Structure formats: structure tokens, C-alpha cells
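One chain of protein is taken out of this complex; the other chains stay put.
Here is subunit A:
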């Protein structure tokens, strides 16, 4: 940190460049947001999808966007779980940085970090900022090196955030030079400022940069020769130290262009490596090799003891880094031929497909072979890819965008790919949308890529279409806070309301040849899990129906009582190779959409049409297949009643859909809204609670607090009574900030007026000076929490379920917190207004 600041102070040009680039970046980002208003929701959807948002907590997380605290929504694109990390970074601050590279704080660290002495890097950095464009590539890495290293060293200190920012500035400084020219000259002499409809200035500026593409600088291999894996690994490394989406897309676009221009046959494996898959997700072939196997292979390949490798892994938490460090210290007997993209990918595929006896040894052998031949940062990315966590902040949507841009620029006609009139950005965006649409309807690179290479990009959707047997990601619904919000949003449109069944999403494909396949929400093949459904669906087809794709919810069902069972029951069902005879938990399909019927793709058709297709395709059979209960009404009272009915029927609530909407695969669409029982009147209220204790964080929250103990105020007794524990709904950043604030309030023992459960004692106690406003799903009688004890139940207290932080109430003191009497009142109101309570207790 210190060194970085010093370097800046000494070096005016660097500073200026940094400032200039920061400005540009702002511009770019703002424009990006403006250009793609739909992007954010989609992203949130993808993130939530990744988490398999089964948990109510996760659902809530998506709902209370207003709190602005959910990691899913905060994260750039890739979801919260995997902040990008360069492989090479932690080597510098030996041990120190390795010990705890905190992903959340130091977002990206560069390749060169730790390999260069700071002084050398500083000198070079200066040169980079002042020198013209061509020299920059190598030098920018060096600058990152300094900053990255510094950031790592400062880990854990409050300054770390600053260091990361500084680093970003440094990176931008180096990059600004080559970019600057294009941007500054753009409005005047180079290209007229054509405002493309719906395209932001950032996208236009980014498009202008494509003129600087220089194949010779990128492609180290001759045309037609296999693309080296090192090229891809270097691209990954660069991407990981970049945080701007435009910049990431451009890096990848250039890489893809280089492959297209030389060895297009290697594009498919390269794309698969970028998205870290070995086959379309419905094929069920996945990486995600267990750590034990990887550690063994790494020990074998590097000739080190397994427990040492294991130890380093547990210290750094990143096998990629361990692999990088290990390999770099041992020579081999003979130089090995370099790894190629195609061969790495085929080995990955082989590894993923290896099963049966001795599969572990076979896998280890294959992995060892890869590792032994790998150089530099390659082993790091091999390890991460095998784990199934690339961690470079490269979302699939970005890969698709880069793919589209690269194909247009490299394969499009001269007039399409040039930016002479400044309209390239618009065409790039159109290409992106075309490719994303094609992929969302036919999520298979095996089918998409050949079509992209064989036909003009804007015609891709004529050649790649939805087909039975290739599942699409299901359309998802957006959360709402209540009926009024739904009515507001759908004012003036026709909509329909369906029960939201609490089971597992099932996309049922019946193929021409009679095969039946059932796919999960994540496109996993669930046919073996539901042999009973697979057997019953063909029987239920209406006469003449040969092929159909249904969107359904598979729900545990009591056939004797004829009633729906809760999700918990469904989850007890075996997952693999279920035999019909052994099935204890019966399942009923609730069908609500039809995507395909006898050769007709219905995705683009309105819901009314899809629904009638559904009704004409299959017939209902109680206990096996039913149509989702639906109602069309715009009356608040009626909707409220229907919501209560739905809850009483054992479902989660309602889904409200506009009748003219198309089926939008993988989108959390604004055309579908969900209305859950949690948002029934009376529970949407917020509570002001005092923070009186905390538990230490684990995992990536290590060093701060992971969850907090909350209390309400009892003015009569002047007590603080615990009401809940809160551990979700914070962004990591916010958590750090809150932790810092609360650390100052730690007291050695609880105050005498704290009332808490003996079984719920936090790791640290706070002087109750901080008040948070939280939102909760539910109130319930609690044997642990003490809030309003004696007011509702003679001994037990009341707790709130799924609390989420809305905001910090700086204006309130602990005495101003919600009172115990208020809590009791809310609880009584909840009991009287809610009919589902009894239903819930039946479970």
C-alpha cells in the first residue's frame, strides 16, 4: 500500500492517467447500465438459479432487493460464490498472502504479482504510463503486480479495500494509453457520433476499440496449427485481473477472434473451457473432480508429499495457487510438448466420463499427465477447471457476448465489421442478442457453434432452434412484496394467476421416438429419479400427440388423501436409479406450460396459446398429472382469497403471469411474478432491533462476524430480549463494514439486562448501541428467544424467521427498538389473519 502511494506521488503521469481512465471507466459503466436495462435482473436470476434457490432464505434474498444487500445481486455477474482470482498473485508475499487471500476484498490480482521485485515493477510502471501503446502489454502486468502484491500484504487491515482500489487505478493507468487514443479522437475526426438506438456510449467506445485488434500480437501459433492452452490460460489470467465487463468481453472477444482467424476448429473446445463445461449440461457429464483426487494427482505430478499439498491447500484455499507454486519449483527430466486447447479439453472430457472400477486411479493418471506437461500458470487453471470453479469472473453470458462479437468481427462482411460510420456497436449488440437468444433456446455449444461458423450470424436463429431432448433453462418468476405491487406492475395487462407448487421443477420431454426425459431446473437429467413419471406421461398423451415438452412442478403427493405434501417430503426421495417398485414418496406433476408440441416450437407464442396447447396435449390423471390450478382475475379481494386458498392447499403461494407473454428461457422475467405466503399482510412489517452479540465468521467471512444476535426492547422491565439471529442478507462488503463498526462495542460479558436463551450464546457481546431495521417472513413461538415472553406464551418468547437487514438506523437507540408488546401484537395479528398456519402444522 505504502509503496503504491509513493509511486503515484512520485509519478505524476501515472496519476493523471489513472484519473483519466477512472473517468473513462465511469463513463463506460454508466453507459453499459443504460444500454442494457434488462441485464441486471437477468443476472440476479442466473445467480439465484446457481444457488438452486430452494431455501426460503434465498428466495427472500432475491425478493428484498430494496435492502440492496444481497450478494447475489451485488456481485458483478458470476454469482457470489466465486470472486475472480488470478492464479499467480499470492506467490509474492510468501506465506503471508497465501495464508488468506480474501476473495471479497481483493477482487483481482495480477499475473505478475509476487514474481517481480516491487522496485523493478515500479520503474517499469512509470515507463508504461509514459510510453506509447505497443509497449504496454507487458508493462501493465507489472503494475498490476505491484498493486496486487500490496493488496495481498495488506490483507485483513482496513486498508485492504483502498489497496484494491489503488490497484485498479494502476491497472487502468497502464491500459489507458492504448485505449485513450481511440476514445478521445472518436467524436471528432475518426467516426461521426452516431447514436444507435439503445446502445450506450460505452458500448460505442468499446466497439471503436475493435479496430485496434492485432492478430499477430495475439496468435503465437501458425494458422491451422492447434491453439496452445497457454494462450487461453493467459487470457483467463488477464480476465481475472479485470473487473469491468466491457473490458472482460473485449479480452475474450480478441482471444476468440484470434482462434477464428487461425484455427476455427479449436473454437468449440476453447468455448467449453471458458464456460468450464465438458458437455451441454443435460448430458450429465461434469467436471467438479473431488479435492482428494486432485491433491493426489498434484502430489504425484510435483513429486511432493500428499499431506504437504493438502496442508498448503487448506492454507491458501485455492488448489490453483498451490499447483502454480508447486510446479514452478521443480524441473522435469525432459521438456514436454506444450499443452493444446483441444487436447486439454479432450482429456477433461475423458476424465469427466471415466467411471467404474479403478476410475479414481485412471483419473489421477490423466490429471497427472496434464499437470506434468503444464507450465507457468497453466497448472493453476487446470486445477481450477477440474474443480469446476474457474473463479475468474467470467459469466456464461459474457462468453456468449464475446463469441457473438468475435464471430461478427471476424466472419461478418466488411461493411458489417467495420466501424466507419460508428454504427458497429449497434450491430455488435444485435449479434449478441441473436446469439444469446439462440443459446437460451438451444443450450448446446455442440449445436450452436457449427451454425455460427456456417451461417451469417444474424441468421443464427434460423439454424439453431429449440428441440426436444435439449432442455432449456426454465423461465423464472420475479418476487413481489404483495398483491398491490402485482396489480401496480400488471396494470392494464391481462394476467392469470396460478398456484405456486412447492416441489421440483420438471421439464418433461416426450420425443418422437417415444423416449421420455425429465430435466431439472438446472437441466440435469432427472429421468432416473422419476421413473414413475417417465412411465406415466406417455399414457396421458392425448390421441395423436407424438412429441411434446411440458414445464411442470413435480410435487410429493398423498394419493390416498389426494393432497399435496410439503417439499421436505419430496426431498426424502432417492435421487438416482430409482426403481418404480421401491418408490415410497409418490409424485404428482403439476403442468403449467407447454414449450413444444408435435414439431411446433411454442416458446415465442403467447401464454394463452401455450396453455391451450398444454390442455390439448395431455389429459389429467389425479395423483399423476394435474394442470396447475389457475384463475383469471384482477380484483384485490379475489386475489387475496385465492392466495389464502393456495396456501391452504399446501402450495407456496401464487404465480401471476401476463397472458400475452412468451416463454423466456433462463430469464427471471417481469412477466411472471410470484406472490408468496411470506408476504401476506402483517408480516411485511419491519422490526427495529438492537444488535447485542455476534458469532465469528467462518469461511470467507473469517476475520469478521458471520451472524448477529438481535433483540427488542421491553420498556417495562428495561430489558433487551432476543428475537432472532441474522446471518444472511449482507453483502460481504457491508458485513466487513458492520463488523468494523461493531468491534468497537465489544464488551466482555452480557449486560445484566440482556435476556437471551442459554442455548444461543454468541461468541462476542456488544454494548447495545446499534439498531438495525430488519424485515422478516414470519413470527413464531420460540423456545430459545425471549422476546415478549409471558405476553403470548406463559414462558416461551417469540422469534422472527428469516430476518433480513433493511438498513442501519443511525437515528435510533436501543430504547427506541421495537417493543415487546408490538411484537406480541404482530404475532396475534398473524395468527388471526392466516389460515395456512393450521395447514403448516399438519406437516
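One rule holds in what follows: contacts are C-beta pairs under 8 Å (C-beta built on N, C-alpha and C of every residue); 3 or more make two chains touch, one makes a residue touch a chain; residues count from 1.
Everything that follows uses one rule, which is that contacts and distances are computed from a predicted model.
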If you had to name the missing chain as UniProt does, which of "Trafficking protein particle complex subunit 20", "Anaphase-promoting complex subunit 2", "NuA4 histone acetyltransferase subunit" or "DNA sliding clamp PCNA" would it be? "DNA sliding clamp PCNA"
Which one, A:214, A:314 or A:332, makes contact with the chain that was left out? A:332
With the missing chain put back, one of A:268, A:301 or A:800 would touch it. Which one? A:301
Among A:368, A:433 or A:496, residue touching the chain not depicted: A:368
Note that subunit A touches the absent chain at residues 115-117, 300-305, 308, 328-334, 336, 365, 368-369, 372
